[in-house]
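Quick one: structure below, then a few questions.
The complex appears here without one of its protein chains, the remainder shown in place.
And then chain A:
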Amino acid sequence: MLQFILKRLGLAVLVAFTVSFISFSLLFLSGDPAAALAGETASGEDIEAVRRLYGFDRPMLVQYAEWLTAALRGDFGESYYFRLPVSSLIAERLSVTMTLGVCGITFALLTAVPLGVVAAIRPNSLVDRIALFVSVAGQAMPSFWFGLILIVVFAIQLGWLPPSGTASWEHFIMPTIVLGYYAMPAIMRLTRAGMLDVLSSDYIRTARAKGANERRVLFRHALRNAIIPVVSLAAVQMGFMLGGSIVVESIFALHGAGYLAWESIARNDLPTVQALILIFSMFYIVFTFLADVLNAWLDPRMRTG
């Protein structure tokens, strides 16, 4: 197990370095950073002055090393647009995104797993068909469209929920549903397929032969095995959600990190974009690593294999 974790950890660190280098080089790929910083009306001399001031004239690797060590200390430089430290700008936005991500994946798991289990117990039943419909609809319907429908119905027509903002927990209800619904279909299908597979296995018959009741057979014997890949999937999706909720954050005007990323790209605010890309990828890498570890922890065959 330890060897397995160390291997995965090494891989994760390697990927993290690669990603950090790519996000750093964005600065140069998108044109001359000094020119961008100096502004459109700046003269050639002004641009050169800025270049020296910010150190853009030094070798790229040196700049990368400097940027990375600063980033590791939590210093991502200053936002071109806000003229504020990027780190403090992001910190506040990130808490909104994280709240949304945790709520979203929780909602997805709490709906998808029970639905998947029931669908597997009674394949082709009404519940199974409903589950299939819900999952197909969830995959076919764009998040922004679903979000807008919710706003129209629950905020505008019924007036039950606030349409946008982050002031209270009620503000998070609709975004959670939209984000969770995005992740739900895959989790549900994996749960259903896993349960169907496990329920027809020999060891389930063994459990029944021992006189175990249906509840014990389903949860202790079947779900315990079927849930293993689902947990990994959920961890990976969680990593996605922490960076990929731009659409949801925009519709509901949640000032989260995804929304900030979108704004910063529009404003050409490179240090902020760089920092966000780095953070989002780190989330993804960390959760993918976590998925592997959870998988190994839940599956004894991986632990000693």
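As a working rule, contacts are C-beta pairs under 8 Å (C-beta built on N, C-alpha and C of every residue); 3 or more make two chains touch, one makes a residue touch a chain; residues count from 1.
The criterion applied here is as follows: contacts and distances are computed from a predicted model.
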Task: Write down which listed name, "Iron-regulated ABC transporter ATPase subunit SufC", "Peptide/nickel transport system ATP-binding protein", "V-type ATP synthase beta chain" or "Spore coat protein JB", is the UniProt protein name of the chain that is not shown.
output: "Peptide/nickel transport system ATP-binding protein"
Task: Determine which one of A:Val50, A:Leu94, A:Ile151 or A:Ala207 touches the chain that has been left out.
output: A:Ala207
Query: Where does chain A touch the missing chain, residue by residue?
result: 201-203, 205-213, 221, 224-225, 298-301, 304-305
